[in-house]
Structure formats: C-alpha cells, structure tokens
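What you see is the complex with one protein chain gone and the rest in place.
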Amino acid sequence: MGDLEEFFIRDTFAQAAGIRLVSIAPGRAVVSMEIGEQHRNSHGTVHGGAIFTLADTAFALASNSHGVPAAAINASITFMTATREGTLTAVAEEFALNPRLATYIVTITQAQERVALFQGMVYRKTKKRE
Amino acid sequence: MGDLEEFFIRDTFAQAAGIRLVSIAPGRAVVSMEIGEQHRNSHGTVHGGAIFTLADTAFALASNSHGVPAAAINASITFMTATREGTLTAVAEEFALNPRLATYIVTITQAQERVALFQGMVYRKTKKRE
Amino acid sequence: MGDLEEFFIRDTFAQAAGIRLVSIAPGRAVVSMEIGEQHRNSHGTVHGGAIFTLADTAFALASNSHGVPAAAINASITFMTATREGTLTAVAEEFALNPRLATYIVTITQAQERVALFQGMVYRKTKKRE
Partner (left out) sequence: MGDLEEFFIRDTFAQAAGIRLVSIAPGRAVVSMEIGEQHRNSHGTVHGGAIFTLADTAFALASNSHGVPAAAINASITFMTATREGTLTAVAEEFALNPRLATYIVTITQAQERVALFQGMVYRKTKKRE
C-alpha cells in the first residue's frame, strides 16, 4: 500500500479538494471528502465537479492498484440528490479487468444515502511482449 | 448577462479551480482554465476531475441561461489525450431543450486540439401551472 | 407479476430479438437471449445493439415495476468482451428511486463472464397532487 499512498499524495488536485484516502486494496479504493464552502456551486449545493473529482480519485486509485499505469478514457456519472453538508464517501470497485481495458463502478454516498453513481473505463499501459 | 455573471461568481468550486468566464448567451457558455500545478493528478497530467469541473461549469452556465433553475442529473465524458500545460477551453452548446429536461454537448480543447468531449443532461425546475 | 408479464409481451422489439423474461420483482428484472445468427454484427460477434436491447429491456421492466410509467432518458454501456455464442443474461437492479427520477445498474453476463455493464436513468410520470 505504501506505493499507492505515495501515488495518492502526488494527486495535487485531489489534495486541494480536501480528499482523504480511507483504504485501498487491489481493484478497490475508498476516499472521502468533508463538504466545505470551497465545494459549492452557484446553487449552494456541492458542485458536480467536486463529486466527480472524489469519484475519479477513487477510480484512479483502484485502477492503478495493480502496478500497471492506467489512464481514464471514459466516465459517466448520475446525480441522485443535491447535498449541502456532511462527508461524502466514494467506493470504487473493479467490474472487469483485461490487459488493455478495465471498468470500475464508483458509488458516492453521504450518511448511507446514495448521492451519485459513477462508471469509468481505463486504458492500461501493459508492457507488450511482441 | 449580469445575472449570469453573478451566478458564475457564486460558483465557489469553479473559482477555486481558477476557471474564468469567457462568454455566455442563451443556451451557450464558454469558460477557460489556465493549467497550473494545482490541477495535476498522480501521473503529472491534468486531473480528470479538473477537466470535468471545467466542462461542468460551462454546462451549468448554459443550462441556467434561460432563467429557469437547472440541476445536472447525468453527464458522460470521454478523454482523448492527456494534457500538461497551456489553457483549456470548454464550449457548452444546447442540443435539446424541453420544459423538464435539456441536453448539452461540451467540447474541451487546448490550442485547437480536442482534449475531451462531455455530454450532460439537466432537470429544469419549470414552474407548474396545474 | 401478471401485469408486468403483459407489459413484457407488448414489447415487440424485444420479442423480435428473441428476449425471454426470466424473473421480475419490484425494482429488479432478469431477461435472457440465446445468441443466434440474427444477432450478429459485421465482425460476426453479437451486435452492440442486441446487447443494449437486452439490457434496456431489463431496465424497462425493473423501472416500470412500481406501477408508475417510466421512460428512459439516458443510458451508458461499456462492452468488456466480444461474444459469439451461448446465452446472454441481463440483471437490472434499482440503484436509486426518487418521485421523478430513478437509476438502474444492469449487468450482462454469458456463462458467468461479464460481457457488458449498463447504467440507465428514467423519468417517472408520477401523478402530481398540486
């Protein structure tokens, strides 16, 4: 886990957003973010970009947990409810893993309530043998 | 445009990310972000969350440009290329508008190169007459 | 379940694709499709449209299982692997349910292997009381 903790610490944008690493394991990662004034959009609720950043950070950790560099190529997110306060938690889980491509589901909750659902795909830079 | 400029200024998360409003018109908005150290992910390229936040901000401005509050319910984003420096621009354009739902396409470029493609849907809080 | 079986039988496009109803319960539906010559694309594998149709049919059954008409407004699908033969199964599960909007995850497998992942949102025509 040491390498992945360092990987997380180098994530400047996540750090600036106040995201904290909760746990990490092969193909799985949990991060959290305490909602503050800095996360609000024009409606006063949490910015979609902040929720996406939280989910994307869990996704990056889970997809880079196998020692192969993985770059996000696609993501979709659905927002269920607007949130104003508390702590958001994102749990990323591997759905499928191929040598080149892998897919993850990320669930974002606040006090057990489902706030958003994220689905993402990475391109994996597996070394070629040809 | 005055009201929408104020709407943008209240977007704390976008402000913190260094996003600037370029232009706005009914159903259309352009924003930009100069890439800095704060926007990087663990690979040293621009964080997917930062690119999403830029696109989402243009989307929020375009979808709230008609005087009816609009909340994002869904978005998908595809990343074409990793970016390290320069200025990113996001252009949001209305694709379809119904009383309750509207859809937008957001194109994210850097020096004319296409960096990402975003598609988003909002739920519009149109006042009911029933 | 009687009403939902009739609902399924009226789904002409699903019937033409050879989709069968396996089970249905509030917020959950399972359908299957035996792969045949009719389902192939130009590469000789199962057409993305056939896999989407299978997933979309499970999604429609699950989202219409509460007695409130629900119309799909958005869906995203990720394809893990190309399939050529056997039986595909799609399991739709409710992720979140609000009066107006609901979100479902649909997993598509073939002989336990994950073939595709689908995420969809519906607009629910809940009667208003205002």
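Each chain gets a letter, A, B and C, in the order it is written, and its residues are counted from 1.
We take it that a residue touches a chain if its C-beta (ideal position, glycine included) is under 8 Å from a C-beta of that chain, and two chains touch if they have at least 3 such contacts.
The structure presented is a predicted model; accordingly, all values stated were derived computationally and were not measured.
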| item | value |
| --- | --- |
| Missing-chain contacts mapped onto subunit C | 7-8, 10-14, 16-17, 37-44, 47-50, 52-54, 56-57, 60, 64, 69, 71-79, 82 |
| Absent chain, residues of subunit B that touch it | 74, 76, 78, 80-81, 95-96, 98, 101, 103, 105, 114, 117, 119, 121 |
| Positions on subunit A contacted by the hidden chain, ascending | 73-74, 76, 100-101, 121, 123, 128, 130 |
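Note that only the chains that are shown with their structure count from here on.
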| item | value |
| --- | --- |
| Label of the chain whose CA centroid is most distant from the centroid of subunit A | C |
| Distance from the mean Cα position of subunit C to that of subunit A, given in whole angstrom | 27 |
| Centre-of-Cα separation between subunit C and subunit B, whole angstrom | 31 |
| Centroid distance [mean C-alpha coordinates] between subunit B and subunit A, Å | 20 |
| Where subunit B touches two or more other chains, by residue | 73-74, 76 |
